[in-house]
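Sharing a structure with you now.
Apart from one protein chain that is not included, each protein chain of the complex appears where it belongs.
Here is chain A:
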Amino acid sequence: MGIPTQDTVPPPAKPSATEQKRAARGATRPGDRIFLGLTRGSGILLLVIMAAIAVFLTYRATLAISKDEGNFLTTFDWNTSADPPVFGIAVLAFGTVVSSVIAMVIAVPIAVAIALFLTHYAPRRLSGPIAYVIDLLAAVPSIVYGLWGALVLVPHLNGLYSWLDAYLGWTGIFEWQGGAPRSMLTVGILLAIMILPIVTNVSREVFRQAPKMIEEAALALGATRWEVIRMAVLPFGRSGVISASMLGLGRALGETMAVATVLSPDFLIHTSLLDPGGGTFAQNIASKFSEATDFGRDALIASGLVLFVITLLVNGAARAIIARRKEYSGANA
């Protein structure tokens, strides 16, 4: 924006609001211009970084995909050191989606229940400290969850697995051949535990903002607490819960170390969730990286690009929902 030149133009009868503001700010002083340049520059730098991520990943990815003998989207193999190289993301995409969906199915209802517990059920003296502890749990590094998952959770899941196999094995999805429970279901359970704090936190904030007047009106009409929640709190919080879940989904999709420690990967699609095997984008990058050649790294970057695009879409959607809600809740207030 050409700031100095515009100011020298003789103002019309009524100078526009922006010009008045600009004159009031004294934006022509050198200190101001430098500082504005500095702050705007770092804002632009953020945009440049985002663009650079997309450009560089795409560039390295095309290098790899152009030499891929298999179909990048449908091949069930990851053999980058072979000549010619054959690799594809079919198994990774399947595993990433399945493990994240399991995590969502388990975590979202429980997180909503905990959020309701904190805002509407828990004694006030308890809810503060509990919310604080959940905040802290969101900060536990994912590698610690991974270590716990591999050394504590996995040995404890044999019982659940044999139970599922005995009663639901006929569906095919819950058939268990007896291997160590390092399967997609375990990954899903661990991811659910990991995203629980963030989904709970965001949902709690939304439920807390539910209009007190409507809740009290419902109570005054003789509604029970559950009826108040069902009729006044949940409808208000629905979009908030959706965006909270999508933020959790974004975390689950990109989670690397916890999956890499718990899963025993292979390159097959297993119909049973209890069969060890499969893989996710992030886990595959972490486990294949150390023995990858330079070309193999490009191939991993290509799979990372797909993950990047997926998380962008999920997070963008979540933010759009939050932004829309902000607008009409502002009108309410």
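What to note about this one:
What we mean here is this: a contact is a pair of C-beta atoms (placed from the backbone, for glycine too) under 8 Å apart; a residue touches a chain by one contact, two chains touch by 3 or more; residues count from 1.
The rule is short, and it goes like this: contacts and distances are computed from a predicted model.
For the chain that is left out, the UniProt protein name among "histidine kinase", "ABC transporter ATP-binding protein", "Phosphate transport system permease protein PstA" or "NADH-ubiquinone oxidoreductase (Complex I) subunit 5" is "Phosphate transport system permease protein PstA". Between the chain not shown and the residues A:N79, A:S264 or A:T311, the one that touches is A:T311. Which of A:V97, A:V144, A:A166 or A:A180 touches the hidden chain is settled by the complete complex: it is A:V144.
Across the entire complex, the residue among A:L92, A:V154, A:I193 or A:A232 in touch with the chain not shown is A:I193. Interface residues of chain A with the unshown chain, by the touch rule above, are 24-27, 29, 31-32, 34-36, 38-47, 49-50, 52-53, 56-57, 59-60, 109-111, 113-114, 116-117, 121-122, 135-137, 139-148, 150-153, 156, 159, 193, 196, 224-227, 229, 247, 250, 253-257, 260-261, 282, 285-286, 289, 294, 297-298, 300-301, 304, 307-308, 311-312, 314-316, 318-319.
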